[in-house]
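Omission of a single protein chain aside, the complex is shown with its protein chains in their original locations.
Chains: A and B, in written order; residue numbering restarts at 1 for each.
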Amino acid sequence: MTDLLNVENLTVRFEVKRGGAFGKKAHLYAVDDVSFTVKAGETLAIVGESGSGKTTAALAVARLQAAYAGRIELDGEDILPMEGEALRQVRQKVQFIFQDPYSSLNPRKRAEAIVQEPLDSLSDKPAAEKAEIVKGLFEAVGLRPEQMRLFPHQFSGGQRQRIGIARALATQPELIICDEPVSALDVAVQAQILNLLRKLQKDFGLTYLFISHDLGVVQHMSDSIAVMYMGKVVEHARRMDLFSNPRHPYTQALLSAVPTVDRAKRAAQKRILIPGDPPDPVNLPKGCRFANRCPVAQDKCRQDEPALLDDGKGHRVACHFS
Amino acid sequence: MSDLMQEPIEQAQSPLAEAWGMFKRNHAAVAALGVLALIVLGAIFGPYIYPTDPFEMVWAPFSPPGQEGYLLGTDYLGRDLLAMIINGARVSLMIGLAAAVVSIFIGVTVGALAGFYRGWVEEVLMRITEFFQVLPTLLFSMVLVALFGASLPMITFAIGVVSWTAVARITRSEFLRIRELEYVKASRASGASNRKLMFGVILPNALPPIIVQSALMVGSAILFEAGLSFLGLTDPNVVSWGQIIGSNRQYILDAGYTVTIPGIAIFVTVLAISLVGDGLNDALNPKLRQR
Partner (left out) sequence: MAPLLTVENLRIELTTRDGVAPVIDDLSLNLNAGETLSFVGESGCGKSMTALALMGLLPEKVGRVAAGKIIFDGEDLTQASPQRLREIRGNDISMIFQEPMTSLNPVFSVGEQIAEAIRAHQNLSRKAAWDKAVELLDAVRIPNPKGRAVDYPFQMSGGQRQRAMIAMALACEPKLLIADEPTTALDVTVQAQIFDLLTDLQKQSGAAIILITHDMGAVAEMARDVIVMYAGRKAEYGPVDAIIEHPRHPYTQGLISCVPHIVSDMSEERPDLVEVPGIVPSLKDFGRDECLFASRCAHRTEQCLAERPPEKPFAGGQLADCWHAEEL
């Protein structure tokens, strides 16, 4: 299968002021030299905890956040330098599903207008055709036609997320970026949305970039996974490889930290606790960013930053001792 | 899944209808709205129903209310106070509204640009706002009126220019809050232009507090105009409530009613506007909705 999305050396940095208005300017590298690929029709999940840069990376791919350096290739074309009409074309192909179904819908617009907005801004289709598309989308995401005239606050959280999904589908995009699409929902509703996303992927041949902190959800949704820590990808592998054979100590700790109902798994596994807190992102230490919390760190880790290396079978790890 | 999906479908109710539902629950505001409607109707149709010329001497000066068929009596020039109040209502309300429009226009523009673009645009605009905030407002508007003449448009403009800062600050803070919400990002991802984001997406959602502030501003503009008129800075060719008080102020001890009656008119109008503003706050503030 071909790569639909190929991100190379993506870097996003923010200016931060230290010490008041006249303080020295410093840079926070939220996403630091990150590369990953997504195959057409597949799902790549980016997992990480808060502050890992996963959402920033997603926003940069969607051109909603300015990137500092790197390439973002969609269908072999770098979309990072695009502006104007070219960017409009790209926006049709890349759409976004947001985390919070309560703040991601404009409260002053009716549901049908929200779903139609991308069509209004991005396509030149006649009004009747647009209305027809919107109607079809409501059906595709499991909403009823009589709900099209309602306002967002008249829907439950799960229904709102369905509207958000319908909006993302409106321009028939190739790539949909899902930023924690279920983390704000109740558990029973999560299943409805996850099933819907998988069904839509099958029906429309969609490619997902799926951002999540929930390894259980990631395990269910993804074909490959990139684990991020402090702005870096530390491990990037196919689903089965990563879950059955995690090689980076951070991935191992992350996996072992997830509570599970499976008694056999709980009994078999010793929980790896990683003490302490991540380092200051503005003043990063030399060497591996995980070294100060890593159970297997050696002197070398505090000197040299490990590169993300392929083991020859597509399992990439950034660790000196993997 | 469909036959089990028993999530309730609500009736499509527009935000406007819903806001009215909330407004209705504030009884004081509803009463005030009634009073305000009467005042506005009086200002529009009063001169036709009671066609006495407010500038004409109709009777002896200082006739107390009720005498000789003049309901509110006459002022120091023997003019009919009732006619003056009715005609003055037009001017006072007009100035209040127009000044509010001027300050909303300036305030929303400044606040929206500052809140949307941030960076140096915000720095510059907010410094300007602060400059206007620390100006002594009455003094500044007096200078404007004294320099450029006491015509109605000038007075309106002077009031507007000194009172837009509050609107600018509210608009900016709403923009700062809303621009970070995900639906704004969603519109951006849908390819919306900056102009559409600013005025089509963010501004409609920022409106509630701006509307409330504007309502209150109409009231304070009426008060402001009264203050200026009292000091004599007014257009002598029109009657306004403040002007009635100003021109009769020397006789406050001998003929108190000439000052009290327009004073009551101002008081009732401004109070009604404030109460309506309070009701609008209830109606438009989503935090109070679910109670």
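Some observations on this one:
Please note the rule applied: contacts are C-beta pairs under 8 Å (C-beta built on N, C-alpha and C of every residue); 3 or more make two chains touch, one makes a residue touch a chain.
Worth saying up front: this structure is predicted, and the values here are computed from it rather than measured.
Among A:Pro81, A:Pro126 or A:Pro259, only A:Pro259 touches the chain left out of the display. For the options A:Gly158, A:Pro181 or A:Gly231, the residue in contact with the chain missing from this view is A:Gly158. In the complete complex, the residue from A:Gly216, A:Pro295 or A:Gly314 that touches the missing chain is A:Gly216. Although one chain is hidden here, its contacts on chain A can still be listed: residues 49-50, 156, 158, 186-192, 194-195, 198, 213, 215-217, 219-221, 240, 243-244, 253-266, 268, 271, 273-277.
One rule holds for everything that comes next: only the chains that are shown with their structure count from here on.
Chain contact summary for the complex, chain B toward chain A: residues 1-2, 5, 7, 9-10, 12-15, 181-183, 185-192, 196, 201, 204-205, 286.
In the complex of the two chains, the chain A residues touching chain B come out as 59, 62, 64, 87-88, 91-92, 94-96, 98-100, 103-108, 110, 117-118, 120-122, 142, 144, 146-147, 149-151, 154, 156, 159, 164, 167, 192.
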